[in-house]
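Report on the following structure.
Shown here: the complex without one of its protein chains, the others still in place.
Moving on to chain A:
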Amino acid sequence: MPTTRAAPPSSHHPGSASAAGTGRPSGWRDRLYRFDMRYLPYLMIAPFFLLFGVFGLFPLLFNGVVALRNYRLDDPTLPYWAGVANFTRLLGDEDFWNALYNTFGIFLLSSVPQLLLALVVASLLNRKLRAQTWWRVGVLLPYVTPIVASTMVFSAFFSRSFGMANWLLAEVGIGGTGDAAIDWRADKPHAWIAIATMVNWKWIGYNALLYLAAMQSIPRDVYEASAIDGAGPWRQLWRITVPMIQPVIVFTVVLSTIGGLQLFTEPMLFDLNAQAATGGPNGEWQTIAQLIYKVGWKDLNLGYAAAMSWALFLIILLVTGLNILLTNRLSGGHR
């Protein structure tokens, strides 16, 4: 066993180890002690970086190399290197810009209501409620549901002819049946709303619990003092709670930005012909992640798909940075 190889032979039996240890020269103990203090922490966190290197950093860099290549599975005759051709093609590709537009549209329709509603839900959960644990676990249920399962249910929910969404809307006088039924997959606004609904449903509870945890660390007396000064619950939420849980808000904004810009499963399974990965007959809701998948595995153009992935990576960095800046401003922080 390699783990025991470095140990002195006498320490094989734990009982005798301490007895043998007393007779050892002190230089050895010193060295071991120094090793323990100086290097052990690095060794302990090494596995994470090792795994990150293999499954995170290496694919990222390799992707960069592939992006500079002609890597077409259906045409191996092309020259090996493509230079920046894949990137220049990206600039003029209307599919890419359409996907970018969709991604941002769905991202805004999902992230903004999602985080605002999560804040409201969290402040409701932060009050004294009956069956408190039940409510708190309840809001997390959508998060626990497998994403494919919930998306397929939503996909049926938003179907044109026999979908529940249309039935419910018809009850309140919107849309109708037959030819008047809303075709959720026919245009951008409807498709975006449908997909954003899926995202919101899944993540509101999760974000609410994060906010709730942060809110519980706010001292009660701050609220009491403000109540004496005449602040209502709404004012308290915006003037006290939000500034005081600001780091968590920034964290959720970053997470939902990354998640929102990488949206894949929902738009993919919302499509009636999911295998084509076109995101609707005219790319109504095709996101960038979906387009990357299509270009790579349907058009078999891995080099171009890699270039798109890198573009997405840069876009996410940019938007996340912007969002952190904005959130810090809006929630009254000073950094």
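Here is the rule we use: a residue touches a chain if its C-beta (ideal position, glycine included) is under 8 Å from a C-beta of that chain, and two chains touch if they have at least 3 such contacts; residues count from 1.
By our rule, contacts and distances are computed from a predicted model.
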item	value
Chain not displayed: protein name in its UniProt record ("Branched-chain amino acid ABC transporter permease", "Extracellular solute-binding protein", "Cation:proton antiporter" or "NAD(P)-dependent iron-only hydrogenase catalytic subunit")	"Extracellular solute-binding protein"
Option from A:S155, A:T241, A:Q290 or A:T327 whose C-beta touches the chain left out	A:S155
Absent-chain interface as seen on chain A, which is shown	2-4, 6-7, 11, 17-18, 21, 29, 32-33, 35-36, 40, 43-44, 46-47, 50-51, 54, 73-76, 155-156, 159-163, 183, 185-187, 272-273, 275-276, 278, 280-282, 295, 297-302
